[in-house]
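Removed: one protein chain of the complex. Kept in place: all other protein chains.
Per-chain residue numbering starts at 1, and chain names A and B are given in the order in which the chains are listed.
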Amino acid sequence: MGVHVFGKSIKHNSLVSVGLAKKIFGVGFLTAERICAKVGIYPQMRMNQLTEPQILAINKELSDLTIEGHLKQKINDNIKLKRTIGTWAGQRHAAGLPVRGQRTRNNASTANRLNKLDRHT
Amino acid sequence: MSSIFRLGARTVGGSVFRTFTQSSYRAAAPLAVRFKSSPAATTPSLTAQIFPMDKDTITEKDVDEWIQSLQRLKNGHTPDNATEIYIDELTRPEEYLKQQFEASEQQLQEQQTFETARIPLASIPVVDNVVNLIMRNGKKSQARKIVARALYLIYLKMRVDPVIVLEETLEKLGPLTNTKVVKTGHAKNIIRPYPLNERQRRRYAILWILDGAAKKKSSDYSVRLAEEIMSAHAGKSSGYEKKASMHKVSIAQRAYINI
């Protein structure tokens, strides 16, 4: 059971603000609550209670933000820019190592996992 | 006006003032306890209590006098006027703070009557036993709450004294014997039955009830416990099987009973 908002299927019994924040890349809890306030969704509203016009209104609000693919593209572009101009941060990203001076003798697993030139494929 | 006075007094009064504020305040008047919704108590201000000059309000003039006296005393002046004597006395409060109490004849008699009086236990021992077995990490009040709620539910359903229901259940469910392995030193060890005393029996019964309660539906411990106690009281509990198997082993090994 899911409610489709912005091309994402969100669980029907989650709060609207929580569902948006959890499912949509680039939307956190605060942004989600702001969207709800703007559209006029009450705080305890659940996903399955949304009407069609409300979903459309949420979609409209979301389309004004840089989220999902656009945001991912932007992040990738930023990393790529750093690499092409040859900055230290760009090099570290390319090497898959921590960018902000953390130690690498051990514990660099998060950087190893995430830091790539093509971070969001 | 009064707030200005307080400010001045605090800065000038210095250590003398601050040290004895609390104690002399307590000596001067019984602490006015203000309950949440009672109207504001009409006690004189704190300063007026410490500085009792037979006046309802303290004027700037009095403050000046106080400050002047303090300054003169600091410079080694011997106290001669009322204010100075008062301040001088404040530096030696021991005499005023002495607590003298002598019990009256009547109080002594009363004490004697209570010397032999016995104090009943604060809680019922059976219930306490259950509470202590439920308790985890020393959270006794939480355990007490669970048991009290469970017994309340039992009362609501059965409308008899829940403590008696609990007692009866534990009596019914408690095993009579258990077995222990005795090492003989040879190849074969002996399994020897031994009788359980009342406390041990009760302990087994309670633990089995708690086991049974874990299998109930509700997410609330007290509701689960209440349901399990009631079903055990009605003779339906997995504890009875455990008890029977315990007895069965004991009977099988009855040849080894040591009398």
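Everything that follows uses one rule, which is that a contact is a pair of C-beta atoms (placed from the backbone, for glycine too) under 8 Å apart; a residue touches a chain by one contact, two chains touch by 3 or more.
Basically, contacts and distances are computed from a predicted model.
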Which of the following is the UniProt-recorded protein name of the chain this complex doesn't show: "Small ribosomal subunit protein mS29", "Ras-related protein Rab-25", "DNA replication complex GINS protein SLD5" or "Mitochondrial distribution and morphology protein 10"? "Small ribosomal subunit protein mS29"
Displayed chains in contact with the omitted chain are A, B
Which of these touches the unseen chain: B:L151, B:I209 or B:I229? B:L151
Which residue among B:E65, B:E168 or B:D211 touches the omitted chain? B:E168
I need the residue numbers on chain B that touch the omitted chain, in ascending order. 36-40, 118-121, 123-125, 127, 147-149, 151-153, 155-159, 161, 163-164, 167-168, 171-172, 176-177, 215-220, 222-224, 227, 235, 240-241, 243-245, 247-248, 250-251
Absent chain, residues of chain A that touch it: 33-34, 36-38, 40, 42-45
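Quick note on the criterion: only the chains that are shown with their structure count from here on.
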Taking each chain's centre as the mean position of its Cα atoms, how many Å separate chain A from chain B? 52
